[in-house]
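Following: one structure in structure tokens, then a few remarks.
What you see is the complex with one protein chain gone and the rest in place.
In order of appearance the chains are A and B, and numbering begins at 1 in each one.
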Amino acid sequence: MHLILFVVFGGLCLAGALNLLLQRHPINSALSLVVVMSSLAVLYLLLGAEFLAAAQIIVYAGAIMVLFVFVVMLLNAGREERTMGSRAAKVVGFPAIAVVLAVIATVILKAQGLGTASLNDPITSTEELSRVLFHELLLPFEVTSVLILIAILGAVALARSGDGHPTNKTPFAGTPTGERRVSK
Amino acid sequence: MNGPLLFLPLIPLLPFLGFLLNGVLGSKLPKPVVTAIGLLAPLGSFALVARIAYLVWSGALAMPVVEPNAPQWISAGNIHVDFGSVIDPLSLTMLLIVTGVGFLIHVYSVGYMHDDKGYWRYFAYLNLFLFFMTLLVQAGNILLMFVGWEGVGLASYLLIGFWYQKTVAADAGKKAFVLNRIGDFGFLIGIFLLLANFGTLTFSEIAAKLAASPGWTGGILTTICICLLIGATGKSAQLPLYVWLPDAMEGPTPVSALIHAATMVTAGVYMIARTHFLFDRSPLAMLVVAIIGAATALFAATIGLVQTDIKRVLAYSTISQLGYMFLGCGVAAYSAAIFHLMTHAFFKALLFLAAGSVIHGLGGEQDLRRMGGLWKKMPVTFWTMTAAVLAIAGFFPFAGFFSKDAILYAAFLSGTNGKIFWAAGLFTALLTSFYMFRLWYLAFLGKPRSPELHAHESGWSMLGPLVILGILSVCGGWIGAGRMGTWLAPAVGARAAETSTNHTELILSVIAVLAAALGWLVAHMLYREGSRRAEQLAASFSAPYKLLVNKYWVDELYGAVIVKPLLAISRFVLEWVVEYAILGGLVWLLSGTAVFGGAVLQRWQSGNLRSYAGWLAMGAAVLLVFALAPYLFGLHGPSMKWAGW
Partner (left out) sequence: MIPISWYLLLSATLFCLGVVGFLIKRNIITVFMSIELMLNGVNLSFVTFAHMWHLVKGQIFVFFVMVVAAAEAAVGLAIIIAIFRARATLAVDRIDLMKL
């Protein structure tokens, strides 16, 4: 059972990831990413992390990805065109990431004592999680809330459309001193 | 040291203090204060020296005076040099001359330089010179003497080029310094050899070491002596390094009197006398000294015959008389040489100061052909100058007679070479008498050739020293006649010739006086008022005349053979090698590297996000491989048993 579930949802993850790479339109990529997130939630459940599975769906798939989709639609992003790309990225980056994958895979496969996972393994209850979170890691928790506050403020400040923000169509808009030209 | 306190360090230090005060504050002090400082310093030194002389004469002080605890200067390994002074008859004589004549010339300068803008600077330099000269004379070891040696060269440069706005003067100062430097090179080699062979630089110790090995002659000692001699020829203007002295006449006349007549140029003679124990051991070196001295005396006298600038005549005369002193040293008549040094200081300083008075009185005129008839307008100058001319010509009983005579007699006695030297010296005496009387006739006698110049007598600050030196030129010889040898014997050794008189000497003296009289006669025939014989002679012997007037073209020879190639090579090296290749290459290399490096690195900062990501991935891969290398290549796989923190 475990095996089937893993194969199905693991496969879905991989498929979604590949689709994200292969699709031209950003909205398709976004929807593939939603698929990946959801499959990952199931995998979390298989590993006994029930709270995280729920959080994954609610926060990631439900909020973050929705935000992505909103922005894609807001900006009316169209199909990607072919551009010149970056030679450095292809020449240097691909071999590099291949090396990384190979290294990590080697390490993982060579490792001993990893054990197995099965459906009978104990599930981490929410009570356990919250106990650790609110006892030992209270400070990081509070700091995180401040972080979110800052993020909110930042996002609001950046995305505001007022205060003389010009809508230039030309890329090199600034004068040499970088002043913005106020459009009348 | 037993006996009364001598204040030996103060003798050089008082002038040094005067130099500091006048040099630093002089431009802001009023002229009387500058004068006071400038005169009190040498007066103080002279007073101290006179006191020492009195103590010696009254028997209260025994010479040589050696300081037991002189401060250490260099103490490195086996080399020990201290600041010790030595007071023996030789240095005491020199000190008296230097401080005495020096003080008189300081007084003279007050009047002569009165209207000069650099009055304070002049006295500062003059005091500096006195400091170094007294240091040179007082030094107990050759290194300290070298300090004074170099220092007087510096002071000479500063004073020759005193009116530095005149290019001629500045060039003359440089020429003097460079030629001195060439000589100093030889001097330094000599010092090094001394140190290597004796292990010490103190005169008394070297003399003691030599006395302990009586068989040591020639060889390395000759080399040392020749090296020291090279230094002496530079400083004392002998062949071949004499060419700076005529040009040094660009300086103020009191400077010419003090430095280039009485004191600095005699430093070479003093040095040879001081190191006589070395020269005594090397007959070859002594011969060289004598040859150089005699040759220079003759050579310079011939040039002096036809010069038209009053100071140039005196300059060549100085070179010639210095040749006499060298000749004296070369025939081991050191006390005769020092005796002549003393009398020469008197009459040569007087000659120069009188010439200065003439120049000052004529408003700057120095050409003999435009002078004349000054005996009426400037009587004091005339009579003192006459005394000096008689002294230098060697007439009895003036000062020069006794000293020149001593040298000629000693030369005559020293072997077959000696007779040749004697003949050369005699002929030079004839020439000396001739050109000095020529100067006398042209400058003072006859009718004035430039009446428009309104000659007038100088003030008493200038005439006072003239009178004193005039008296010394008359009486100076009587002090030392017959007694100089015994007086200086503790310092320079005794010679039979110097301490006795006999018929040979009397006959030679008479011959010398006759030669001087002959010179006067010829001068009278050629240059008395109304005579045109001089020009006729010059016209009929035009080739030799041209040779003499152009000073044997020695300056031009040096210029073409040494100076020009040196300048060309220096210019080449400086422009092409240093400027172009080294500096240019270096700059090009640096800038090229920066530009090239910048161009290469510039392409990395493209702003392209994806290339940045690519390089990031590469960096991560490298780090990962580094970190996990042991796991990847052999070794056992990582064990994942660790749990909890």
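Note that a residue touches a chain if its C-beta (ideal position, glycine included) is under 8 Å from a C-beta of that chain, and two chains touch if they have at least 3 such contacts.
As the structure is a prediction and not an experimental result, all values here were calculated from the model.
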item: Positions on subunit B where the hidden chain makes contact; value: 606-610, 613-614, 617, 640, 643-644
item: Subunit A, residues in touch with the chain not shown (by the definition above); value: 2-3, 6, 10, 13-14, 17-18, 20-21, 26, 29-30, 33, 36-37, 40, 43-44, 47-49, 51-52, 55-56, 59-60, 63-64, 67-68, 71-72, 74-75, 77, 80-81, 83-86, 89-90, 93-94, 97-98, 100-101, 104-105, 108-109, 111, 114-118, 121-122, 124, 128-129, 132-133, 137, 140, 144, 147-148, 150-152, 154-159, 161, 165-169, 171-174, 178
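We take it that only the chains that are shown with their structure count from here on.
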item: Approximate Å spacing (C-alpha centroids) for the pair subunit A, subunit B; value: 94
item: Subunit B residues within the subunit A interface of the complex; value: 606, 608, 610-611, 613-615, 617-618, 620-621, 624-625, 628, 631-632, 637-641
item: Of subunit A, residues touching subunit B in the complex; value: 85-97, 99-100, 103-104, 106-107, 110-114
